[in-house]
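Missing here is one protein chain; the remaining ones are kept as they sit in the complex.
Showing chain A:
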Amino acid sequence: MSAPLVELKDISIAFGGVRAVDRVSLDLHAGEVVGLLGHNGAGKSTLIKILSGAYQMDSGEIRINGEKATINSPRDARRYNIETIYQTLALADNLDAASNLFLGRELTTRLGLVDDAQMEAETRKIMARLNPNFKKLNEPVSALSGGQRQSVAIARAVYFNAKILIMDEPTAALGVHETQMVAELIQELKKQGLGIFLISHDTREMLELCDRVSVMKNGQMIGTERVEDVTEDDILSMIILGRKPGEEAA
């Protein structure tokens, strides 16, 4: 079997005296969805922000396609084709969809000026694929619904050919229909061979969408299980009690 797409080995980070992530290891293969579960403050988002370049780890190692990777900034992460869809969406509300999609990677004309018409045309194309109902191309994204904003964030990852996609609570702000749309999209991206890290609070949803789920508690990794091997109750006991299935109560 080839090397995993991503290997996180013994990752640690502390803020002040608190070990937010404590010697956590996790891997992700191409075409796989791995879910991260845990209470608020369990360290899921922090772990993922280390991979996306927003935080720098204190110790540990990241390997991508078997090779050691150095990720010190969001820009570095993009070089490894890691794209992140943040819980807070990370969109500039005052800019339109195209400006947000291309933020930091604007298309330019021969004169070096930003090519808005070209960017808008590209945005129109990709949105037609991801969310055919999307029409408000020229309005600030503050005027969009939660689902529309989410599709702008997802379009950003898809357009730039992400190999590794990190989704932090992608359905938290969405209605039923929109959630369904995101679920379908995840299946499609998976078929295309992307590796996806998914963070969510919704255990049931995670068991439907993911191939494997990892549970974190107080900065530590409780365990990683294939979804077909566990029940929702097993997962809940990992989240709440920090106990792997089969382990007896102390």
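List of remarks:
Following the convention adopted for this analysis, a contact is a pair of C-beta atoms (placed from the backbone, for glycine too) under 8 Å apart; a residue touches a chain by one contact, two chains touch by 3 or more; residues count from 1.
Convention: contacts and distances are computed from a predicted model.
Per the UniProt record, the absent chain's protein name among "Xylose transport system permease protein XylH", "Biotin synthase auxiliary protein", "Allophanate hydrolase subunit 1" or "UDP-glucose 4-epimerase" is "Xylose transport system permease protein XylH".
When the whole complex is considered, the residue among A:A3, A:V18, A:A117 or A:I240 that touches the unshown chain is A:A117. Of the candidate positions A:P4, A:G35 or A:G147, contact with the unshown chain belongs to A:G147. If you put the hidden chain back, the residue from A:D58, A:E106, A:D202 or A:E225 that touches it is A:E106. Contact residues of chain A toward the unshown chain are 52, 54, 73-75, 78, 84, 86, 88-95, 99-100, 103-106, 108, 112-114, 116-118, 120-121, 133, 135, 140, 142-143, 145, 147-148, 177-178.
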